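One protein chain omitted, others in place.
And then chain A:
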Amino acid sequence: MAVKQSLEEISVQLKKSLVEELSLEDITPEEIKDDEILFGEDGLGLDSLDAVEIVLILQQNWGIDLTDMDMEKGREIFASLDVLVQYIYDHAQDL
């Protein structure tokens, strides 16, 4: 049985995936704050296409299918990086 990742490990992996998969320029994984806002001008400034990518990242890396989630919950977990990390921690599947 796989060892469950800690919140910190998930955070590091997620930041790395965001930079690589979303082709974020001018920022490294280390520079992303733990409570970074994901969407909008105040944070990473991600857009709707990036939201699609995050859905895929969570599916591929943690076996989480966000498409079964209701829209309100979907909005909540995308609020900031630490909220998303916590969601992954609570819902990650053994892959």
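By definition in this document, a residue touches a chain if its C-beta (ideal position, glycine included) is under 8 Å from a C-beta of that chain, and two chains touch if they have at least 3 such contacts; residues count from 1.
Following the convention adopted for this analysis, contacts and distances are computed from a predicted model.
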Chain left out of the displayed complex - its UniProt protein name, from "Spermidine/putrescine transport system permease protein PotC", "Radical SAM protein", "Lipid A biosynthesis acyltransferase" or "ABC transporter ATP-binding protein" | "Lipid A biosynthesis acyltransferase"
Contact with the hidden chain, among A:Val12, A:Ile37 or A:Ala51, goes to A:Ala51
Mind pulling the chain A residues that touch the left-out chain?
-> 21, 23, 39, 47-49, 51-56, 66-75, 78
